[in-house]
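Sharing a structure below in structure tokens format, with a few things to ask.
The complex appears here without one of its protein chains, the remainder shown in place.
Going in written order, the chains are labelled A, B, C, D and E, and every chain counts its residues from 1.
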């Protein structure tokens, strides 16, 4: 497996997510953390997520969503994972890149 | 004079500038400082500046441009002011708002 | 004209403290008064005497101290912003049994002092991140 | 699997240090090793004993210290990042004639230690702002 | 000049999303303190700042405060005028019913008037 794990954090900027999606390869995984978990709420960002290559897996951290009162709201918008699954993804992907 | 002075700083985000321009009123003055002085370079941002109501005055700080090696490049793209003119604008505008 | 400044951005990671100092110096040169400078949130770190500074550099705590000493401007740092970031005056440091870290020329103050500056100044300029 | 972490974001202003700690704890629970944690740039402030911390809170320097004490993970803070932000060990503090501010369990280290971690770890995770 | 002009009005504009960033809880502290000292204090939530109003947020780890907990405090501190920018709500797919406190919805033009109608503005 040659996938790269991408961690997106630090701001709810659609530019940041767009840069990350444009740079990712088929099979890569993108985890939204921190303020970036607001991105699925944003119409323009959710369209970018929907338009991204379907071979890209885009997920958000459950705890970061819950802390922001978005736990239930997000379930319909994006796949949600816990911290343990983040570690499993880091094991499965031989390298990672951070976007912030 | 009822103009508001807007200080834009902190990031070269087009979203930030777009938010500021959308919130500004006719006659307001927008000063780009810090990393925001890169905005005129960005095609999408320079189009936003060009499309903004012509009654908006959008300027950038000379020293911030010079420190970033953009002094000469910026002169063609945006009006450039020094720190003293920033103070004069703060005197002329009864209130100010910061965007960052 | 009487100015007060609200500074928010970190002194190392952002240009906020340096830009605010540039504004203060230019305002002075234009014949205005800087009444009070309120360092809030990350900007409270300017008041740390742990912060390495260089007299040559603008925007550092020593440069601010020199400005305050020569003009009488008040340098206040928000009490909750400061304590949360480990900028402690003698009293709080003693309570926590750690060294005090508040630099001279800076005073710890409540947010009421910011409100007072808003009410008594002709202009309040905010310097974000 | 052997992990090392590079942490960049400020411990107060960003979730970076807390998220890195959550990752470290989950990795441990999944049977992996945290070899080295390198606090760089603003994250170096986690190593300040001026930083007010609460044992209950994740992501603070004491929580990291507990993690390191119980797992043997190395907590290193970049020397130039730390000195620039006033995190001083005994030697540098003496040279500057100010109080030392490096918290126990943290060590000041050069960037070569980060490079070594990159070369000897199976995975390096970066936690930005 | 040192005399306090109690008639002076202040608009506090909150533009940053909540979360672990200390600035958010500090901003609410600032708003409350200004509300206590300056009778004519108005709050305007706009851009990502509207997310501070989302119901159901966990309290800030450092301070134990959240906007839901501070809403009553805001009133106690004398802040009764809270506005939210309707365009920002729409950007995040939110309605006023999603918010944890009652706010006056203000469109672009009303927000411009808010800025013009106050003597000072603090942008957070």
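Convention: a residue touches a chain if its C-beta (ideal position, glycine included) is under 8 Å from a C-beta of that chain, and two chains touch if they have at least 3 such contacts.
The structure displayed is predicted, hence computed values, not measured ones.
Of the chains displayed, those contacted by the omitted chain across the entire assembly are A, B, C, D.
Where subunit C meets the omitted chain, the residues involved are 12-15, 18, 54, 57-59. Taking the whole complex into account, subunit B touches the unshown chain at residues 12, 34-35, 38, 41-43, 64, 66-72.
One chain of the complex is left out; on subunit D, the residues touching it are 2, 6, 8, 40-42, 78, 80-81, 84, 110-112, 114-116, 118-120, 123-124, 126, 128.
The rule is short, and it goes like this: only the chains that are shown with their structure count from here on.
Chains that count as touching both subunit A and subunit D, per the definition above, are E. Number of steps on the shortest path from subunit B to subunit E, with steps defined by chain touch: 1. Work out the mean CA point of subunit B and of subunit D, and you get 38 Å between them.
As a whole-number value, the distance joining the C-alpha centres of subunit A and subunit B reads 33 Å.
Of all residues in subunit B, those touching 2 or more other chains are 94-100, listed in ascending order.
Shared interface positions of subunit E, defined as residues touching 2 or more other chains, are 19-23, 62, 120-121, 123.
Here the touching chains pair up as A-B, A-D, A-E, B-C, B-E, C-D, C-E, D-E.
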